[in-house]
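The structure follows.
The other protein chains are all here in position, but one chain of the complex has been omitted.
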Amino acid sequence: MTTLSPANSADHRYVLTLGCPDTTGIVAKISSFLADIGGWIVEAAYHSDPDTGWFFTRQAVRADSVSVTVEQLRERFAAEVVAGLGSDTEWRVSDSAVPKKTVLLVSKEGHCLGDLLGRSYRGELPAEINAVIGNHRDLEDFSTRMGVPFHHIPFGTDKAGAFEELRELVDSHNPDAVVLARFMQIVPEDLCEHWAGKAINIHHSFLPSFIGARPYHQAFKRGVKLIGATCHYVTGELDAGPIIEQDVIRVDHSDTVADMVRQGRDIEKLVLARGLRWHLEDRVLVHGQKTVVFS
Amino acid sequence: MTTLSPANSADHRYVLTLGCPDTTGIVAKISSFLADIGGWIVEAAYHSDPDTGWFFTRQAVRADSVSVTVEQLRERFAAEVVAGLGSDTEWRVSDSAVPKKTVLLVSKEGHCLGDLLGRSYRGELPAEINAVIGNHRDLEDFSTRMGVPFHHIPFGTDKAGAFEELRELVDSHNPDAVVLARFMQIVPEDLCEHWAGKAINIHHSFLPSFIGARPYHQAFKRGVKLIGATCHYVTGELDAGPIIEQDVIRVDHSDTVADMVRQGRDIEKLVLARGLRWHLEDRVLVHGQKTVVFS
Amino acid sequence: MTTLSPANSADHRYVLTLGCPDTTGIVAKISSFLADIGGWIVEAAYHSDPDTGWFFTRQAVRADSVSVTVEQLRERFAAEVVAGLGSDTEWRVSDSAVPKKTVLLVSKEGHCLGDLLGRSYRGELPAEINAVIGNHRDLEDFSTRMGVPFHHIPFGTDKAGAFEELRELVDSHNPDAVVLARFMQIVPEDLCEHWAGKAINIHHSFLPSFIGARPYHQAFKRGVKLIGATCHYVTGELDAGPIIEQDVIRVDHSDTVADMVRQGRDIEKLVLARGLRWHLEDRVLVHGQKTVVFS
Partner (left out) sequence: MTTLSPANSADHRYVLTLGCPDTTGIVAKISSFLADIGGWIVEAAYHSDPDTGWFFTRQAVRADSVSVTVEQLRERFAAEVVAGLGSDTEWRVSDSAVPKKTVLLVSKEGHCLGDLLGRSYRGELPAEINAVIGNHRDLEDFSTRMGVPFHHIPFGTDKAGAFEELRELVDSHNPDAVVLARFMQIVPEDLCEHWAGKAINIHHSFLPSFIGARPYHQAFKRGVKLIGATCHYVTGELDAGPIIEQDVIRVDHSDTVADMVRQGRDIEKLVLARGLRWHLEDRVLVHGQKTVVFS
């Protein structure tokens, strides 16, 4: 299992993300701080939300441009910038050289799993995929061929017990992302809360249309001219979590449900891969029911 | 007001559309009939719907290739083809040299009106626009500048009376299409039935998401990453009629509701213009709650 | 002719754009300056180009948040920020309350003209359209109906003389944008230089494919599956200036050249309208043969 690692020091970055109540002077504060430590900013994005009065930013600096360690950067950022902002400020400093850990939850459909393991195998995902967990054994052979441990947890009559086992197994990897890659079980509310901001689902419709089961059948019945897929954070309310990414493809009257299922797979794979990548690169900031995505 | 007319006889066409219960041999019947009368087929499209067991076709033949008038074509087609098909067969033969008539219903938002009148002025629409009817006077000046009669029907306290006046005025033009070009009134069920298959609406969302009022506000609140527009036939159930065309554009966290309204206009205009064109060219066959569009 | 004006003071903005050799601390300098004058930043975008070593930014501040006039802002920004940057720094401060002036050059095809005059009529373009100049009279009637003065300059045998007349007429309006809205004449090199950074063309292909005449015929002959349009700054080299915006639509084997021409119009209109809007809102920064577009 290969993972992306900085080919050289120029690719090694520290990434700061921050969300706080908006006020004048925040950008000046942050940029002055970064200038002080000699930070060479390679990406900087800002967003002021007039609707919520909230300010968001993401800054990526070359690690070799600053004279401090990532721990020192965190401490100084907390003391010199965050301390002067609102008490409900949310922030984070991450180090691109520390690989993110990911666990995939699957059922029988293998296209999203195949896509993610392929990307990971080729070093295209900024993550290690530590485990695949399935409620069926259908995808064990593929996972094993790709060198990723597969765990089978049957979801039969004792669903609560199965979810307890799932929680322990997932948590044992301390993952940065828990990906529901066409995992066909509805996650209980307390587990949603436990994995809040980490659990990512791919739903095979353009949400909020066609929530729940068999969305392609619903789309076929309604006669829509585009079908889509949605990557979103998992919350207690089914298919209603903050949306990270969506996309659509064109269908027409000649497409059967089977055609939609087949064509939809490609858009599901792409939307999930993009959403997961942005999550792993700290490009997604959640606020309430919505996301800011600095792609 | 210019309308598209065949530049020469090569562009003059007879268009046959037909929907009936599927069975083997229908294509042979139709194509043999057309071959018999010497018909030079310039467009032919077929669709068999395995779900409903229904068959649909649209055929366009060069008018100058057949030895019969359009009336004779209708009679012979009825006798030689349709008579041998199921009794609930729906069909139609139209003549591209007879311009279609269109009436536009508007309110205050002028972008769809402006787009359609512009296309009509430049001879890009296969239709005459006979009248613009508004429940406000905001778009009177523009319509008049473009040479199309504007009628004002206020929808104040006596809505029923206003709809009665609207019905009479529209029907006086005997239109092939009644276009709700951002007409902000909900058409009563009996009028929907009266104009069934003729009344076309543009809704500013990707249906079935965000039905009803202020869809861009709903989209903003939900945090979707694409916004869309839907052109559909008007039926008694709000925003639930058969969909003719849909399209979307990408938005992100930096787009306010006002940005969505602005960018959405462009997609509304395009989707309506495409849907209306297909309707006018007999490319849309309705069956139940869905359409077959031979675009 | 209506133009967009700030509905209220909250929409009145000062916009700073700047491009200079990249170095650490620029963002800090600019944001500290803006914080000093109390500037409420409503939009901020940055780009560091590793390829050219150039830095670009665009900042929009609420005019009512700063205690200075736009002239004072320019002076102080020059003295307090620009003076400390490289001598080849390019910058500009503009005031959203001062309407931009635009002149349109046309020939016989009216779809781009119709689209822009319609947007302007409805107050959707951040510009005044001061004049339409055509080498044919075909679009005079439409321009006049829309209340915009039309000027006819015949481009017969004395092309040099016609371009001289065109230059004088255009320059008399001192425009911020000179839009070649399907103007079918090749502008001489000296005039391209004279209007550098202001003259915007719409080319009906996905450049760099199908440069020059009859691009839809070229596209048809090559059998491409998508056709496009490109909005770019005009330079001395034909269809080779910095690209502002491009888009495409799908075609297939059933589309004739006439179909491509018809469908292409819609994408030409959209691409030109987007490109022009971004230019007028100071969202486009040119560097060498490329653009940075802070859309």
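Each chain carries a letter (A, B and C) given by its place in the written order, and its residues are counted from 1.
In this section, contacts are C-beta pairs under 8 Å (C-beta built on N, C-alpha and C of every residue); 3 or more make two chains touch, one makes a residue touch a chain.
Keep in mind that this is a model prediction, so the values were computed, not measured.
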item	value
Absent-chain contact - pick from C:84, C:123, C:154 or C:208	C:208
Among C:22, C:115 or C:245, residue touching the chain not depicted	C:245
Interface residues of chain A (partner: the chain not displayed)	43, 110-111, 114-115, 118, 121-122, 124, 142, 145-147, 254, 262, 265-266, 270, 273
Chain C, residues in touch with the chain not shown (by the definition above)	47, 49-51, 56, 206-210, 220-226, 228, 242-243, 245-248, 252-254, 256, 289-293, 295
Residues from chain B at the interface with the omitted partner, ascending	24-25, 27-28, 31-32, 34-35, 38-46, 48, 50, 65
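Basically, only the chains that are shown with their structure count from here on.
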item	value
Interchain centroid distance [CA atoms averaged], chain A/chain B, Å	42
Two or more partner chains touched - positions in chain C	43
